[in-house]
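Every protein chain except one is present and positioned as in the full complex.
Note that the chains are named A and B in the order they appear, and that numbering of residues resets to 1 at the start of each chain.
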Amino acid sequence: MEKTQALAACVFCFGMSYSISDLAKILGLPHQGDGNQLLTRVSSWEDADNSSLIFLEISGKRITLPERVPAACIMAPPAVVRSGWNAILSDTPKLHFARAGQLLQPRPLGQGFRHATSVVSAQAVIGGNVDIGPHVTVAAGTFIGDGCILHTGAVVGKNCILGEQCILYPGVVLYDRVELGNRVTLHAGAVVGGDGFGYVSDGKKQEKFPQVGRVVIEEDVEIGCNTTIDRGSPRIGAGAKIDNLVQIAHNVQIGRGVIIAAQTGISGSTVIEDWAVIGGQVGFGDHARVESGVIIGSKAGILPGKIVRKGEVYWGVPVRPLREFKRLNALFGRLPEMKDEIDALKEALKRLEDAFRDLQHRISESP
Amino acid sequence: MEKTQALAACVFCFGMSYSISDLAKILGLPHQGDGNQLLTRVSSWEDADNSSLIFLEISGKRITLPERVPAACIMAPPAVVRSGWNAILSDTPKLHFARAGQLLQPRPLGQGFRHATSVVSAQAVIGGNVDIGPHVTVAAGTFIGDGCILHTGAVVGKNCILGEQCILYPGVVLYDRVELGNRVTLHAGAVVGGDGFGYVSDGKKQEKFPQVGRVVIEEDVEIGCNTTIDRGSPRIGAGAKIDNLVQIAHNVQIGRGVIIAAQTGISGSTVIEDWAVIGGQVGFGDHARVESGVIIGSKAGILPGKIVRKGEVYWGVPVRPLREFKRLNALFGRLPEMKDEIDALKEALKRLEDAFRDLQHRISESP
Partner (left out) sequence: MEKTQALAACVFCFGMSYSISDLAKILGLPHQGDGNQLLTRVSSWEDADNSSLIFLEISGKRITLPERVPAACIMAPPAVVRSGWNAILSDTPKLHFARAGQLLQPRPLGQGFRHATSVVSAQAVIGGNVDIGPHVTVAAGTFIGDGCILHTGAVVGKNCILGEQCILYPGVVLYDRVELGNRVTLHAGAVVGGDGFGYVSDGKKQEKFPQVGRVVIEEDVEIGCNTTIDRGSPRIGAGAKIDNLVQIAHNVQIGRGVIIAAQTGISGSTVIEDWAVIGGQVGFGDHARVESGVIIGSKAGILPGKIVRKGEVYWGVPVRPLREFKRLNALFGRLPEMKDEIDALKEALKRLEDAFRDLQHRISESP
């Protein structure tokens, strides 16, 4: 049982501490106040204590700043920092706060623990300092890179390749022939490599269309809880971030740095180019293409085969450029007025026709 | 293996039996017929047998009632009960049927079984009468309250607190620092405490925004299969009921008694106040607020920052009050007629203009 505890302990307790001056130096930022004050964590304003770093962004809203910062230190733009504060000065405080978070609570690294209840094939190759938690299974022909952490109950199929420092949270399932680059993170319940959803009807029954090929997930990708990615040669580009409960079908190509919010679904053979940002609950038909850098709003729908051109923000079902969508949506809300205007026009025209007929009549009868 | 069987057996077989008269008495309702007849379960009409209780609601539709009830007893309003029936009389038969169900098939309680394949940290504190099924993992620093049931393969992270009589169905995952009140039910595959989905771009790559804080799920909450709830201080209020495949992002606040149907997604920092009822496949932008008691129809979309005011039912994308939505939807369906009317108006106006010009011409030429 001791190993279990150690394993459990190793995974989340890598908190580091830095003095304000050291942290500022690493981030390349000026600071003020007590540079020797130790910081051990980042926190929200509500949860802050005397060893935590908080941050402040200048937004449109005017907020009243407190006399004393309710934390050990604040990351904030110079313009708002008061003289008595311990502060690290940044014009992009959210970004630097994120970086501080990575320094204070760095990504966990495996330490080489292996739980007795794990089942690892003798034909699997396990790198150095890999943590393998309780009830984990690793099948034959699979390679696990240095420093990976496989949490409780993770299942890794045959002939998979995991790069270095990947983290598989509890219950993640990799089917056979899945490849992960370095530092890939898969959250609990994510499933990678299921059969693509393809059938051919012969008129009497649905015949399963074979889904072959690997799945490739490149380095620094993070995938959310219970998200599903099907087999059939999909590629998830380096640095892409995919939220919870997303569905990615067979043969989909996701570019580098793409962001996909929760519950979005992407049908077979669709391509999302680099740096696109996709909202939640969006649906993509198959063989669509989203050009690089495009932003698509939540709940949008993209028709099969549609090419969504770069340089715009898109909304709606089917998607339209945001400006157009806004105008249409506003007019949709004005349908009752349009209807009334049409009715008023009909009546006014009718009155004018009547008056005109009267006039005609009068003229024709006039001597 | 014997413990396994016992554990498996203990969990679902708590069926109780009551005579009709005893059950009616507990529910505070009158009854008629054979009060000594034993009831052992509630059932649908189709599955009923001679020991089951069924129920009947008076709906708008006229239904023909059978001479004999196809069950041991029926729960029904006095007005429809025939003289030969065994019946418990209720003006809210569905509600009392639900309560009868809870008496006949009460919520299971742990009995203190622990399966040999479970992995429980010596630094976890396990209350009395806790059932821990096969392949369950409980990490260090966690407290499990009396009478909890952890089904096969449930994973409980570090420093979690489970109240009394919680049930975790197979494969549930709690990340670290999750708190459950008493009698919380998590269905199979639900994941609580995953990292919130937040990134800050520095123009070259997405930096992970730190998600800190606990998750608090208050008493009597029920959460559906494969639903995901992220870390970052979300709170799920007492008695809230959340269906399958729902996504709840970081820092979301769900009030007491809220109902959320399947596949709905709630973005970061949104607040759903007490007793709101949210349909299926609804999407919420971040920092939105739904006031207490609001009803939102399925597939609705709520824009970021939107405040949905109390006292109304809402539908549509973006949401509008139901009456307004209905009117707009009806007019949307009438767009072809509106288009035809506009065309007809154009033509009629043209004709009138021509006739008018003729008349002008005739007058100007008249002597």
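Side notes on the structure shown:
The working rule: a contact is a pair of C-beta atoms (placed from the backbone, for glycine too) under 8 Å apart; a residue touches a chain by one contact, two chains touch by 3 or more.
Remember, it's a predicted structure, so these values are computed and weren't measured experimentally.
Within the full complex, the residue among B:P70, B:G280, B:P304 or B:P321 touching the omitted chain is B:G280. Residue B:G224 is the one among B:G224, B:G255 or B:G268 that touches the chain not shown.
Residues of chain A that touch the chain left out of view are 117, 119-123, 135, 137, 139-140, 153, 155, 157-158, 171, 173, 175-176, 189, 191, 194-195, 197, 199-202, 205-210, 212-213, 226, 228, 230, 233, 245, 247, 249, 263, 265, 267, 281, 283, 285, 301, 317-318, 320, 327-328, 331-332, 334, 338, 341-342, 345, 348-349, 352, 355-356, 359, 362-363.
By the touch definition given at the top, chain B reaches the unshown chain through residues 1-2, 4-5, 8-9, 11-12, 41-44, 46-47, 94-95, 97-99, 101-102, 105, 115, 117, 133-135, 151-153, 169-171, 187-189, 220, 222, 224-226, 239, 241, 243-245, 257, 259, 261-263, 280-281, 298-299, 329, 332-333, 335-336, 338-339, 342, 345-346, 349, 352-353, 356, 359-360, 363.
Keep this in mind: only the chains that are shown with their structure count from here on.
Averaged C-alpha coordinates give centres for chain A and chain B that are 25 Å from one another.
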